[in-house]
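In this view, the complex is presented without one of its protein chains, the others remaining in place.
Chain nomenclature is as follows: A, B and C, assigned in order of appearance, with residue numbering initiated at 1 for each chain independently.
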Amino acid sequence: MSETVGFLTDTTLCIGCKACEVACKQWNQLPDDGFALTGRSYDNTTALGASTWRHVLFAEQTSTTHGIAWKMMSDVCKHCERAGCLEACPTGAIIRTEHGSIYIQPDVCNGCGYCVPACPFGVVARSEDDGRAWKCTLCYDRLQGQLEPACAKACPTDSIEFGPIERLREKATARVKALREQGVDARLYGESAEAQPGTEGLHAFFVLNDRPEAFNLPPDPQVPTKGVGRSWLAAGLAAAGLAALAIGAALFGGTHD
Amino acid sequence: MRRDVTALGDTARSARSDELRPRTEAADRVVKSVCPYCAVGCGQLVYVKDEKITDIEGDPDSPISEGCLCPKGAATRQLVTGEHRGKQVLYRRPGGTAWEPIALETAMDMVADRVAATRAETWQDELPDGRSVRRTLGIAHLGGATLDNEENYLLKKLYTALGIIQVENQARI
Amino acid sequence: MTDAEIARAHERELDPERNDARAEAALQDAHHTAAAPDAAPIGDAAAHHEHVAPVPAVAASTTGYYDLPVVKAAPWKWFVPAYFYAGGVAGASSLLRGAALLARDRRLAKQLGRLAFAGEAIGAALLVADLGKPQRFHHMMRVVRPTSPMNVGTWILGASGLLGALELVRPSKRLDAATIAAMITGGGLATYTGVLIGNTAVPAWSHARTAMPALFAASAGASAASLLELAGVRSPLVRRFALAAKTAELVAARAVEASLGAGVVGEPLREGRSGKLWRGARWLQGASVIATVLRASRVAGALGTLAGVMTRFAIHEAGRASAADPRATLAPRT
Partner (left out) sequence: MPGLGISFGRGGATSFQQDLQNADCILIEGSNMAECHPVGFRWVMKAKARGATIIHVDPRFTRTSAVADIHVPIRTGTDIAFLGGLVHYVIEHERYFRDYVVAYTNAANLVKPEFQDTEELDGLFSGYGEGKYKIDSWQYEGVDVVPGSGHKESVAEIEARDPDAKLARGIDEPRDESLQHPRCVFQILKRHFARYTPELVEQTCGIPREKFLAVAEALCAASGRDKTAAICYAVGWTQHSVGVQYIRTAAILQLLLGNIGRPGGGIMALRGHASIQGSTDIPTLFDLLPGYLPMPMVAHAGKLEDYIRTHRSDSAWWSEMPKYIVSLLKAWFGEHATKANDYLFDALPMLSGDHSHMATISLMADNKVRGYFVIGENPVVGTVGGPLQRKGLRKLDWLVVRDFAPTETAEFWRSAPEIASGEVNVEDIQTEVFFFPAAAHTEKAGSFTNTQRLLQWHHKAVAPPGDARSELWFAYHLGQRLKARIAESKLARDRAIHALTWDYPTEGPEEEPSAEAVLREINGYTVADGKLVDGFKQLNDDGSTASGCWIYSGVYADDTNHAAGRKPAREQSYVAPEWGWAWPSNRRILYNRASADPEGKPWSAAKKYVWWDEAKSKWTGEDVPDFIADRPPSYRPAPGASGIDTIRGDAPFIMQSDARAWLFAPSGIVDGPLPTHYEPQESVIANPLYEQQCNPIRLQWRRRDNPYHGAYRDKRYPYVLTTFRLTEHHTAGGMSRWLPWLSELQPELFVEVSIELAGELGIEQGGWATLRTARAELECRALVTRRLSPLHVGGGVVHQIAVPYHWGSIGLVHGPVVNDLFPLVGDPSVHIPESKVATCDLVRGRHARSKLAAIGDGQMSPLLPRHDKPGVGQPTAEPAQVKPKQKEKT
């Protein structure tokens, strides 16, 4: 198995140019999501979806320094260490690749849609016209040819970096340290299992200059399947209980009232 | 890799996934190009397969762009291969309410006729005060700044020889 | 009237003349006005600059991101909640069939066998109908993926369907291995859907991941019993079972509400379309218990069936509402 790779997305370097969104659509041949002005700053694609696998958020805020701060973040599939979509997928369409990334095999997916609510980040979506589930592939095809993902390659300010996650982790940690020294309120998001037990760490993690919620990231995401054992136990007991009721109904009190 | 009892890995892989390759590998040729949008001058690589452009992305060799592109640059393939591209010469006659397709050669002849005629009719050898000018004010040109240097050169050379001086450019705008 | 407003009104009165004067000047004497040492404020904006009207929709919300959803709801159509019902009925029927055989009520067992198979068949059809690519339904059995309740559930449904079919061609006379097997798969069929929805990032579902199977089980029993009552099956066993299951369902429902809590996560069961359905289902179920006690079995059956169907749709709707509400997702886990 080849080395585990992923993304480091640094919001402190993002200029919100959306090159990542377009480079992704170009390489992956994705259609537009329609033409509507949302009035939400410069964000007119709103969220990650079946045809938008990189999405740039624009948060306008007042800050002590500028009076105004405009924070931008390029969101993407997190390729979780424990991936809800992967573990939920009944067909085996979703797999973990040799690069450690999570990949939906379009030739297998039958569009059951279970991976959609199974993602704690709301990344996966089922295409209305196509019927299948889609999300960032970490440019699996490009990786097979030793090419870096289209978004990371295009990013003019290296806000998106691609590489072995070990190296990215070190880089991110150093970066946050440096930013803190400059007085920037910077923090890591999802860089390790320790930092984010709910997912056991992300392969696409972030340097944030604000609370995760400001970028619609759950502060404490939980991969649902982590609690599935308890559910099954409960199911077992419930089934037994139902059986008991049935058998009880049969055994106690005769065939006539 | 570890035994895949949970079927989260290899056992679930499809044949297609095993054979996945970047489409650029199938290209017949890769052409070095330059982004046509702003003046930063990012390097582009144009991948061609069966005389069709299959991909356009940044050229990592470029000292200016190092493989990066902005959203416009990243959309270049849609710009050059999109449905919007006109493929036919269109003509709108005086008072006409719609375009009419015409042949390229015919259109070129018609334009040449009009240039010749307008130039002849509006030629100005000298100003009222007798100072010579040798020009026409009957024809003007406005050019975009995404034209090649060679194209601007031929246009300026031709217009000047024709005595056309109202030659202007986006650079002024 | 605040000072600023008075100032504003005042400004308005004065303005027209002053404005005309300026307009005049604009046309007449350039020099004079250009040099006018008039330090009057610029435009009317400045005049009452202090008076700033209520700020319109602020760009970014303080919590979250423009109040947009964090997680996505299941893209399922009505087929899926309908399946929850059908599958539940089938599962409970298989269980009850065992009990019937135990009570040597073969006639009832035979009816339950038919009911179980019908539920399995219809359920499977509903599931396939909901797929984005129905022609690929068989991919469901492409792998065995124990981490996926839906995958496990498919195997359960498959097995249960197989046993159900077997039962149709060769009805068992007593509580034999096949029947016990069918009872086990039936139990699974009646409850795994509770695990399935609990195993998502939808707060209203996942926060109740242990209560949901109980609710689904009880509701399955209640639904099956209600159908029998509706069909006019006169059997004390059924009546006793109906009473027990319906009561259990009411209890389990409370448990679900309790695990979602009184906060935003539980909101969908109290408010909106899902809230109406949920509360409606509870009342109907209560009524059907009474009807069962009063031996108005057809009424009880009708009420119970309606309650069963509504419960499934209430939970499905609650899921949508919950996923759409970022507060629920960003809320600390209970």
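Keep in mind that, in the parts below, a residue touches a chain if its C-beta (ideal position, glycine included) is under 8 Å from a C-beta of that chain, and two chains touch if they have at least 3 such contacts.
Keep in mind that this is a model prediction, so the values were computed, not measured.
Colleague: Looking at A:5, A:22, A:47 or A:125, which residue reaches the missing chain?
Modeller: A:22
Colleague: For subunit A, which residues reach the chain that was dropped from this view?
Modeller: 12-13, 15-19, 21-22, 25-26, 31-39, 41-42, 44-45, 60, 62, 66-72, 156-158
Colleague: Quickly run down the residues of subunit B that touch the omitted chain.
Modeller: That gives, for subunit B, the contact residues 29, 31-44, 46, 48, 51-53, 56, 60-66, 68-76, 78-80, 82, 84-99, 104, 107-112, 114-116, 118, 121-123, 125, 127, 131-173.
Here, only the chains that are shown with their structure count from here on.
Colleague: Counting C-beta pairs in contact, which comes out ahead: A-B or A-C?
Modeller: The greater number of contacts lies at A-C.
Colleague: Please compute the C-alpha centroid of subunit B, do the same for subunit C, then give the distance between them in whole Å.
Modeller: 53
Colleague: From the C-alpha centre of subunit A to that of subunit C, how far is it in Å?
Modeller: Here subunit A and subunit C have centroids separated by 23 Å.
Colleague: Approximately how many whole Å separate the CA-defined centres of subunit A and subunit B?
Modeller: Measuring from centre to centre gives 38 Å for this pair.
Colleague: Indicate the residues of subunit A shared as contacts by at least two other chains.
Modeller: In subunit A, the residues touching two or more other chains are 87, 92-93, 108.
Colleague: Among all residues of subunit B, which ones touch two or more of the remaining chains?
Modeller: Those would be 6-8, 11-12.
Colleague: Which residues of subunit A touch subunit B in their complex?
Modeller: 1, 17-19, 21-23, 26-27, 86-87, 92-98, 103, 105, 107-108, 140-142, 144-145, 147, 150, 153-156
Colleague: Could you please specify the touching residues of subunit C with respect to subunit B in the complex?
Modeller: 142-147
Colleague: Within the complex, which stretch of subunit B touches subunit A?
Modeller: Listed in rising order, the residues of subunit B that touch subunit A are 1, 6-14, 16-17, 20-25, 55-58, 60, 65, 67-75, 77-78.
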